[in-house]
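Note that one protein chain of the assembly has been removed; the remaining protein chains are unaltered in position.
Then we have subunit A:
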Amino acid sequence: MSIRVEHLNHIYGDGTVYEQYALRDVNFEIQDGEFVGLIGHTGSGKSTLIQHLNGLLKASSGAIYYNGENIYGEGYDMRALRSKVGLVFQYPEHQLFEVDVFSDVCFGPKNQGLSKEEIEERAKDALRQVGLDEKFWEQSPFELSGGQKRRVAIAGVLAMKPEVLILDEPTAGLDPKGRDEILDELTALHRDKHMTIILVSHSMEDIARYADRIMVMNHGEKVFDGPPRQVFHHYRELERIGLAAPQITYIIHELRDHGVPIDPDLITVEEARDAILALLGKAEEKEEKGKDKAE
């Protein structure tokens, strides 16, 4: 069970003056149950790439295999693929259209042709998974707050019970609390349901905290791919392509430049805090020992 992408190219406006490579020779394989962070600055091809993964865009050349099957193969069922690979677009709340929250979430499973009981069961499950209180279910989605709308929209995709969930900047425009809640819910899905998650984001902090693999895109090409610690080693190259490592990486490197023997692979604030405290503890011990000798 995996997604395998081979030599994927996508050209916009092929054969006109506006011709532009959106993706250039992209290769990778994502295994079941991975949590992948996809990062890149605006226009780097992230959004184009994820739309290929569920067949919304067709590549100019190259192949994509889902569970070993070529999705461009003859007779491949694209609609079935779309229910297995769920895609939550940027600002997904703009796609709500039903009279109440519950029916909107039912839209996906209804298109899958399930029975009424099954549809409702799935919608309820999905709404609980995103933590939306039951009192909102009968309301119009347009009366909810921004964060709540976003949850409804994510539930709308979850209700289809996808095996892979792709989210394009699911936290854009949310306050820190809303952001953390949504990301925590994603982690729970990943942990408890073993869902494969691909998270597109601008925030290195978020990705460092949640993803166990990072892919970096630049000008339509995949430039880095690996565990966060490894990718953040290249923080100078990341800067050159308009990105940055998490802020804590800079502090750690600054400390090392000043001769503090701290581990350069720390990527979250919590890890760095513990490491610094441990170092301080040792330093104090040394100082005290020194004092003892002097006396």
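The rule is short, and it goes like this: a contact is a pair of C-beta atoms (placed from the backbone, for glycine too) under 8 Å apart; a residue touches a chain by one contact, two chains touch by 3 or more; residues count from 1.
By our rule, contacts and distances are computed from a predicted model.
Missing from the rendering is one chain, named in UniProt as "Energy-coupling factor transporter transmembrane protein EcfT" (options: "Sulfur carrier protein ThiS adenylyltransferase", "Putative transcriptional regulator", "Energy-coupling factor transporter transmembrane protein EcfT" or "PTS system IIA component (Gat family)").
From the options A:23, A:39, A:96 or A:144, the residue with contact to the chain not on display is A:96. Taking the complete complex into account, A:157 is the one of A:3, A:157, A:182 or A:200 that touches the chain left out. Here the missing chain is touched by one residue of A:20, A:111, A:230 or A:247, and it is A:111. Where subunit A meets the chain that is not shown, the touching residues are 13, 17, 51, 54, 56, 79, 82-83, 86-87, 89, 92, 94-97, 107-108, 111-112, 142, 156-157, 160.
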